[in-house]
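Excluded from the complex is one protein chain; the other protein chains are retained at their positions.
By letter and in written order, the chains are A, B and C; residue numbering begins at 1 in each of them.
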Amino acid sequence: MKKGDFGYQIPLELIAEENRAAADGLDRSYDALREDLRRSGLLDRLGTDLDPITEQVSRFDVAVPSWGVSTGATRFARFSLPGEPTNVLDRLTDVATIHRLSGATPRISLHIPWDSTAAAHEVLDHGRRLGLGFDAINSNTFQDQPGQPLSYKFGSLSHTDAAVRAQAIAHNLACCEFGRAIGSDALTVWIGDGGCFPGQVHFRRSLERTIESLREIYGGLPEGWRLFVEYKPFEPAFYSTVIQDWGTAYVISRDLGDRSACLVDLGHHLPNANVEQIVARLIALGKLGGFHFNDSKFADDDLTAGSLRPYQLFLIFCELVDADNDAAVDRRFFHPAYMIDQSHCVKDPIEELIQTAEEIRRAYAKALLVDREALAGFQDRNDVLMAEMTLKAAFETDVRPILRRARVLRKAAADPIAVYRKARYREEKARERRT
Amino acid sequence: MKKGDFGYQIPLELIAEENRAAADGLDRSYDALREDLRRSGLLDRLGTDLDPITEQVSRFDVAVPSWGVSTGATRFARFSLPGEPTNVLDRLTDVATIHRLSGATPRISLHIPWDSTAAAHEVLDHGRRLGLGFDAINSNTFQDQPGQPLSYKFGSLSHTDAAVRAQAIAHNLACCEFGRAIGSDALTVWIGDGGCFPGQVHFRRSLERTIESLREIYGGLPEGWRLFVEYKPFEPAFYSTVIQDWGTAYVISRDLGDRSACLVDLGHHLPNANVEQIVARLIALGKLGGFHFNDSKFADDDLTAGSLRPYQLFLIFCELVDADNDAAVDRRFFHPAYMIDQSHCVKDPIEELIQTAEEIRRAYAKALLVDREALAGFQDRNDVLMAEMTLKAAFETDVRPILRRARVLRKAAADPIAVYRKARYREEKARERRT
Amino acid sequence: MKKGDFGYQIPLELIAEENRAAADGLDRSYDALREDLRRSGLLDRLGTDLDPITEQVSRFDVAVPSWGVSTGATRFARFSLPGEPTNVLDRLTDVATIHRLSGATPRISLHIPWDSTAAAHEVLDHGRRLGLGFDAINSNTFQDQPGQPLSYKFGSLSHTDAAVRAQAIAHNLACCEFGRAIGSDALTVWIGDGGCFPGQVHFRRSLERTIESLREIYGGLPEGWRLFVEYKPFEPAFYSTVIQDWGTAYVISRDLGDRSACLVDLGHHLPNANVEQIVARLIALGKLGGFHFNDSKFADDDLTAGSLRPYQLFLIFCELVDADNDAAVDRRFFHPAYMIDQSHCVKDPIEELIQTAEEIRRAYAKALLVDREALAGFQDRNDVLMAEMTLKAAFETDVRPILRRARVLRKAAADPIAVYRKARYREEKARERRT
Partner (left out) sequence: MKKGDFGYQIPLELIAEENRAAADGLDRSYDALREDLRRSGLLDRLGTDLDPITEQVSRFDVAVPSWGVSTGATRFARFSLPGEPTNVLDRLTDVATIHRLSGATPRISLHIPWDSTAAAHEVLDHGRRLGLGFDAINSNTFQDQPGQPLSYKFGSLSHTDAAVRAQAIAHNLACCEFGRAIGSDALTVWIGDGGCFPGQVHFRRSLERTIESLREIYGGLPEGWRLFVEYKPFEPAFYSTVIQDWGTAYVISRDLGDRSACLVDLGHHLPNANVEQIVARLIALGKLGGFHFNDSKFADDDLTAGSLRPYQLFLIFCELVDADNDAAVDRRFFHPAYMIDQSHCVKDPIEELIQTAEEIRRAYAKALLVDREALAGFQDRNDVLMAEMTLKAAFETDVRPILRRARVLRKAAADPIAVYRKARYREEKARERRT
């Protein structure tokens, strides 16, 4: 296969055909849902009908990380899969496939240097031909790369040695440079800096150094770009991390300026944290930059979004929809970037990302069905049970007809997993990408 | 017993006598410790000798909460003790006893309306005669009091009803009024406001209302006073609290102004939180107002400080001593208030508070023994093991001779628990306070 | 009102009338759901139709704790409600009302001595006339009662003093006596025994004493009774509890014999515990005695079942339904007792219990819709994604029509909260029960 070729692609006709075959059942379910929502009076109270909601859902999309299409590893093992992508172009191809099936992932988020920056033009061209856009660029100063002069073993942007910091800053600026060339508009900074033992780092000074480093990067941001500051309580540092929580990420973002905001990775919280409230806090402060969607039970497990705590995901989207409908929220500081960050270990990554896109849209669709006016009334009157039941009513609604219809609207597959398997994409790629 | 009388007090002569009997052994242990610390070169490197350190330790004190001298309750039961105080004057008397024995608790922190504000003069006079000062006043808007017009069931400073907020604001201002009369200089605000269920409260608006209420209270603070904002992740609200973490407390304190700062209760964190780092963050931001010391294993267990995580308590004091020795830390915003907040359920509260004072001073004494210059060097060179061992060397030092000597310096008891028991204070009070 | 009178009861005609008014809409939703489930082929694969499933759901019921109809307290405050029950007969009346509306709570679980044992016959008669049965009896040795000779401050069944243990054993046997008189068939033992500090209790010996005490109680169990051993990791003991987890509860139950089994309170686990797996373990070991349903975010929050982790509740029911359909599971040891244990603080307890019954049935109904055969196939082939989606398909199904229909089948209210409010039951009771 020639470089730049896409190789096998799932035929649009196959999708169309499958959709036609499913159309009748889909229509009936959709109509029954509309009927139900009308009968309950909800659509009236929302001042809309089901189609505009479905239309809105069909326009909601989320960026796929380039590393997401490969099989992820735990620290114990990596179990690879045939047909995994071997370079950045392959990754673009796989993400385009996910989009073709899900209609929900029109952008890819690259990670430097996992994605080679050698040929920006080629990447850009490949993406354009696939109809893919480029989301935030992710820099990497938590690993050493072959030939790298100085090690990040003891930190990067917070390192005690100014030369290491300078190297890390330069890498981030190079990421911006490359990102600009391919049309990105944001840089996501996640650093592994921190300490594994008490005494290892000086808490105050390591934060100061981090902020200084970030100021230099912020100063070099391309025009119109945003800088996302990601927080995480632990791992790979096991005692303290320099940007451990939203509070520290907020302090940093505020210091940097209006073009910096915080990034919420759903798995980056201490046990029992109320993540939806943190989202609300950042919205209130004008500092919600975006999301890394995933799910977790114990730590930063990087599982499929919504796979363990679907109600939490819904509650997060309730905050987003609420803010979106609140005139008091300043639009200049509320336009979150939606990205996925999962590590696909035991499922086919392409399937899992299709499923993820569905889960995220499900939460969004349900949040759109919340009777917000009623909710506000119950909240004002402290009618706790009715306020809760107002949310639950939306959550319990089976929105699968909306999600299927939304995909069909975008010419994607009503049942994307079924089409993916029928098309034997994985098997085709296994053949093509055999080394 | 006439009101205002102290009733039985532990005779100073008994303390002096016991100290004399213990003096020889104490001297030997103390001398051996000094010898050891000299031999290791530590005292040289710290540029001091043991006596100045002991002197410093003897001047470190902590306020006792008035409710701390009674037996606390869990939500399941309360097991009372004979001789518990029956009014605010009794509580002053008990705290004075703790101070007499420990030499470390010269101030009491009152809680309104658990402590009656009926007779400020009487309270002030009783305290003066006992040699007690008055620390921060604690307001209470998490309970309804008999005769109170409006209920706090659904919140106080964050309530949706402006009348309830006004009532809560007025209570806080009345606390200030009373506090001013008895010589306090700070108000600690902890509210139970929050939600038990998703949907119950609107996250953004409830925070806005809280801030507005606090602005009114802040505006009415007596001259020279500080306002401490306490955070807590849960309980009594079980889904969300309006001031859930240091980040929110910081945002509020910053909004209010320079005389407001955050209060760190050691038990008010999610599992695994790095509390010492939070302390460092607040120091860096000039917003560390003070502490509520206690310890916990699971939740807000309110156990004896240092009883479960003594190393954590030491690491917190390392941050405090570090800041205290750092010229870059602005003194105007770094003078934390040290208070205890424990619920004494299965020990005699007086004994437990004596023990607490010892534990806190122990952590402080050990933190003073950290070879800070060496530590800084190891941190700069990323000599992780030596940095850690530098802290451990201080932590492993047996500072009991310092603590005993520090008490004797203040005419308190070398072995306060033994004297307390020998003096049969509890039994005497049981007789006096029998109703 | 004469003792033994029920006072105001919600008229059956009101329920019937409301159901009639709602019948048309309900039928349509129900038919549409049936249509959908048929179209998807699920009903065929389950070898049934919707009505038998609805019938099964309508027969699923759960016991209400007598203390549940009163407003619960946190350790900080209790905010009472007008019309709360003032004695055990009132509590029976309220539970009967919950059953009348929900059709799901035909039994009450008493707590001794919160419920007076003075007049077993009267209680039995009152219950019979209300059509209520009596579930497991709950003993209480975690509080001291007025006039009680020995204190449980330092434990009950595990106490170091044999006399205290004897008193606690006698109380449990008295509970059995009373329970037998009213027709209960189980005793639930939850003890608060444990330690708040390291060193307080000797781990091995306190467990030995507990087992010895329980053997005596077990020996005195009435014929046909079961003894449920409840575990809890903390509270009111804050460092260690004597029956801290399912492992210890299992060891005890096994020691006692076949008529003893473990009780799973959903809120009694450490953060992140996989409760559904614990349920599976106990089923496998023939030691799943029953449940205390509730939900929690942080600790033993005692919130409405399904209010925070609805997916977890569903997964627990998946284990129950799976076991119920597994011939390999020994029926003699698999007939769990379903009870609620919540503390109703900010909602009207009657409303919250109605809601709880709905949530529990919802989880059950969804679990009945799992395509178990397909699931087993995906599990065997390690098709992780399809296995997960098989569960999700059931969870996403909107089963509200089933729940409403199931209530109507039992002459209960299609919309029980609406009827409860319309009937002004609380207001009526406030008048009747005014002291």
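Here is the rule we go by: a contact is a pair of C-beta atoms (placed from the backbone, for glycine too) under 8 Å apart; a residue touches a chain by one contact, two chains touch by 3 or more.
Remember, predicted model here, so these are calculated numbers, not experimental data.
Touching the chain that is not shown, out of C:L375, C:V399 or C:I417: C:L375 (per the contact rule at the top). Annotation: of A:K2, A:R75 or A:R331, A:R75 touches the absent chain (contact as defined above). Only one of B:A118, B:A162 or B:L385 touches the absent chain when the whole complex is considered: B:L385. When the omitted chain is restored, the residue from C:G131, C:P198 or C:G257 that touches it is C:P198. Looking at chain A, the residues touching the absent chain are 73-77, 79, 142-144, 151-154, 192, 196-198, 200, 233-236, 238-239, 271, 296-299, 301-304, 307-308, 345-347. Listed here are the chain C residues that touch the chain not shown: 153-154, 160, 195-204, 207-208, 233-234, 239-240, 244-248, 250-251, 269-274, 276-277, 280-281, 283-285, 311, 315, 318-319, 322-323, 326, 375-376, 378-382, 384-385, 387-388, 390-391. Seen from chain B, the chain kept out of the figure touches residues 25, 28-29, 32, 35-36, 39-40, 271-272, 274, 297-298, 304, 307-311, 346-348, 351-352, 355, 362, 384-386, 388-389, 395-400, 417.
Definition applied: only the chains that are shown with their structure count from here on.
Using CA-based centroids throughout, the chain positioned farthest away from chain A is B.
Chain A and chain C have Cα centroids lying 39 Å from one another. Multi-chain contact residues of chain C (touching two or more other chains): 271, 297-298, 304, 307-308, 346-347.
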